[in-house]
Every structure is written in structure tokens, then in C-alpha cells.
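Removed: one protein chain of the complex. Kept in place: all other protein chains.
Let's turn to subunit A:
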Amino acid sequence: MAKITLDNLAHSYLPNPRSEDDFALKELNHDWDDGAAYALLGSSGCGKSTLLNIISGLLHPSQGRILFDGKDVTRAPTAERNIAQVFQFPVVYDTMTVHDNLAFPLRNRGRDEAYVAERVQEIARMIGMEDMLKKKARGLTADAKQKISLGRGMVRKDVNALLFDEPLTVIDPHMKWELRTQLKKLHHDFGHTMIYVTHDQTEALTFADKVVVMYDGRVVQIGTPEELFERPEHTFVGYFIGSPGMNVIPARIDGNKAYVNGSYVQLARGYGALDGKVEIGVRPEFARLSQTEGLPVKVRRVEDVGRHKIIRAEFFGTDINIIAGEDDRISADMNRVTFDAAHVNVYANDWRVQGEAA
């Protein structure tokens, strides 16, 4: 168990990176607190696996340092770092039995057989494969292989950190829920530092204390699920977290008013002059349809998704979404929209601008 510090870390797969674009992972400074559970979220190709591989030592960064509890391990090989990692692509050793697969990391570290047997039993129970231990791993289904792969990651107790790279992709929803609960319990019992990569935001939000959102090789925000929801630091976070994502509307800011096509939206804070691409962001949860108040909007479609209704609409040429309660009545003459001023964020060049209290 250790605090993991990334100091000026960056990585490029090219031997001679020229511009920032050549970096799969852009410069990054961050402390992963000892014993915390992190979820790493981001779209495909944004560098999540790259980051994990650097932490576990499978990949050496082109620049910067990694410290475990203050000790520099940048050049240390994987074995010395004592990290468990579960890969995106499930790896099983085909010719071994399920039991031997789970025992493999322990046996390679010379643990005695009694301990190995006990640990394997325990893990097999967690992943629900107790009755398959004697089977050869070859020929098992894809989800069984993924469970074995996950089990091998959890079998060691003494690791510095547990890294999971989308470990549950092919597992059915019920088992997924079950395994996620097991992982949480594991975290609770042993207090390992955990980093969990996923595409699935519900998974991320239920699993983690802190969510790390990556975009295009950069960490754009680290925060609690609430922070990500209320104050997305980057338009990508707003768009990526939440369903549907945050509405982003081009605007011109003047003091505490955001002008959209001549009409204005009231803001809770005041802003100075802003350069570049200026937008306001407001979550569908904080927009409301109305007959009388607010700015004109063209409603296209109303979708009933059970817990609430999603209204797809056009607002001065921008597509926006509005969420209404399950029981709210939507009538044809509701062609105006209001935004909750306290929850309208302002973005300049995709980054959130902190306003001053008005």
C-alpha cells in the first residue's frame, strides 16, 4: 500500500516526439492517495491504459518521475513495484487449470502451498468459480476467462496498488454488479490503492471515492462524483458525465449575463472579458420548459425513459436536452426554456471560468 506520485509525467510512443500532439499522455502531476479508490474515465484512445502501464512499470515514461511513498521507482521493473494489474484483454494461461491460474502469482513469489490453497479458495468464492477449479482454462467462456483474469489480480494481499483496466466488459449485468460489490468489499477490507478504468460512468460513480476524467491524453478533472456533476471543469467532463450530458451553448459574456443571439441568460456570477471560444454549459437537469418565462425553444421530441422525461429541443440553432419529471405535463404551447442561474457554468476554450460573486 502506497501513495503514488506522478511528477511531470508524460509519455509518447514515438522515439522523438516533436509537438504536444505526439504525446499519448500529456504532462501530468498528481498524487494517488494511499488507500483511495479511483475511477479513471475517458473515451477510447485517451491514454488510460498507457497511464496504468506506466504506473505498473510495463512502460517507461518518456519524461517525469513516479514515486511510491516518496521513493523514486521510475526505472524500477514491474516485479519490484509489487502491483497487481488486470488487463483490458483477459489473459488466462490456457494449459493450466483454473486453480493453477489463480495460484500462479502466489507460487511465482514462493508462497507456501497451504497459503496458496486458502487464498485460491477465497478468490474462487468471490468470483463464483469454486466448482470449476479443476477445469482447464482453455475452452472456458469469455466471461469465465475475464473472471479468472480478475481473480488473479486480487489474489495477492500485499500489493502496493490494484489497477483494473475495464475488467468487467464481457460479464453479464447481474454478475457485474456482484463483482463490483466484491471489489468494493475488497477495497474496504484491505484498503489497497485502487485505480479502476472504465467507459461506464455508472460503474465509475458507484465504485470510486474520486473520479479522474481523461480527455485526449490529459487529466481534465479529478473530483468526487458530485463535483463532476455540478462543476465540470472542462466541457468534455460535462458532456461525458451525465446522461444526457451537459448542454453546451455558444454565448457572449458580459458581466453577469450570457448573450445568446441577442437574448440573455442570467448568470449567478460576474465575469471579466473572455477570449477565444466562449460557451455556457448547463445540465439538462437544471433546464426547465415553460409557457411564459425564459427564451424561445423549439421542442423536437419527448422521450419517456422511465424515471424521467428527456426533451430534445433546438435552442438558437444548438441542440439541447431538458429533463422533466416523470409526472410533469408537457404541452404543445411550452416553447420557452429557463436555466437555473446557479448551475450555469461559463467556459472559455473548453475550460471552466471561475466567476466572481455578483
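The working rule: a residue touches a chain if its C-beta (ideal position, glycine included) is under 8 Å from a C-beta of that chain, and two chains touch if they have at least 3 such contacts; residues count from 1.
Keep in mind that, in the parts below, contacts and distances are computed from a predicted model.
Asks: Could you check which of "GMC family oxidoreductase", "Carbohydrate ABC transporter membrane protein 1, CUT1 family", "NitT/TauT family transport system permease protein" or "Ferredoxin" matches the UniProt name for the chain that's left out?
Replies: The chain we cannot see is recorded in UniProt as "Carbohydrate ABC transporter membrane protein 1, CUT1 family".
Asks: Consider the whole complex, including the chain that is not shown, and state which of A:8, A:29 or A:95 touches that chain.
Replies: A:95
Asks: Of the residues A:50, A:85 or A:345, which one touches the chain left out of the display?
Replies: Looking across A:50, A:85 or A:345, the contact with the absent chain belongs to A:85.
Asks: Using the document's definition of touch, tell me which of A:108, A:292 or A:331 contacts the absent chain.
Replies: The missing chain is touched by A:108.
Asks: Sort through A:71, A:125, A:138 or A:300 and give me the one touching the missing partner chain.
Replies: A:138
Asks: Give me the subunit A residues in contact with the hidden chain, please.
Replies: With respect to the unshown chain, the touching residues of subunit A are 53, 56-58, 77-79, 83-85, 87-89, 91, 93-96, 104-105, 108-109, 136, 138-139, 149, 152-153.
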